[in-house]
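I'd like to ask some things about the structure below.
Every protein chain but one is kept in place in this view of the complex.
Now for subunit A:
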Amino acid sequence: MTTTLSAPKRTAGRLSLLRRSPKLTIGILLILLLVAIGLSAPLVAQAIGGGQDPTETAAFPRWLKPSGAHPLGTDQYGRDILVMVCRGVLVSLQIGAIAGLVSTVIGVIVAFVGGYLGGFVDTVLSFFTSILLVVPTFPLLITLSAYAKEVTLFEVGLMLSIFSWPFAARTIRSQVLTLRTRAYVDLAKTTNSRDLEIIFKELLPNLLPYVMVGFATSALGSIFGLIGLEVIGLGPAGVIDLGHLIFVAISTGALTLGAWPLFVVPIILLTALFAGLNLINIGLEEVYNPRLRSVSGV
């Protein structure tokens, strides 16, 4: 069987995975770069503000052009744009992580319970999943955010995950469906394994790549869902992510005043974030799909 050749030796370690998919590697590097930018925010703030908060109103003269002291200039309120951008990246990433995690947990539970048990339970769960997938969630998000004035970052993440878990659930469920009829699941049943053991020990390990894909997809959906809200000015107050910066740039006419970095830099970083998460998705599929298909014999 030629297909067995495509199966990686697990003893070769995880690094070989990266070598097998440049897309996965680039995606991970992009995300790591963004994390580094986000985490550098305190250092950058210290360097630029010199002990003071460089994003306080009137910390500096307004609309400064990029210079050595302010590499990206300042905005309408005299806030340092570089520091705002670094913090915005961190907030966007946190939103993605929180919403991605919550979505993945919900998605995994829904997918496994429905996909494995099948029948009525699955019908009901699939129904809800599909509804959330087809209903235009953006207006719902707008409505929800109208009620959510003083919310924490975590609450925003939670709110977004309500709309993004179906993506994780759908991705994972379709895989559960193909795996649950595998002979090794039958063998586990005849070995007197319980359902939970089968789900966690037989199915879940084989689905980890899809769980990761589900996470990346939901994280992406949440980050951009929030940005959609921010850009039209309906973002939750107090959450300053990249989308909020774009909104500020648009609403204060930053572009016409020559403060282009306030608009352009967040866009570039969001593009990198989008590309990074998508490359991870595609890379994971590339690496794992052929193997899952070949070794477990579809």
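Quick note on the criterion: a residue touches a chain if its C-beta (ideal position, glycine included) is under 8 Å from a C-beta of that chain, and two chains touch if they have at least 3 such contacts; residues count from 1.
By our rule, contacts and distances are computed from a predicted model.
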item: Chain excluded from display, named as in UniProt, from "Dihydrodiol dehydrogenase", "ABC transporter ATP-binding protein", "Cytochrome c oxidase polypeptide I" or "Phenylalanine--tRNA ligase alpha subunit"; value: "ABC transporter ATP-binding protein"
item: Sole contact to the chain not displayed, among A:Ile95, A:Val110 or A:Ala188; value: A:Ala188
item: Where the unshown chain meets subunit A, residue by residue; value: 1, 4, 7, 9-10, 182-184, 186-193, 202, 205-206, 291-292, 295-297
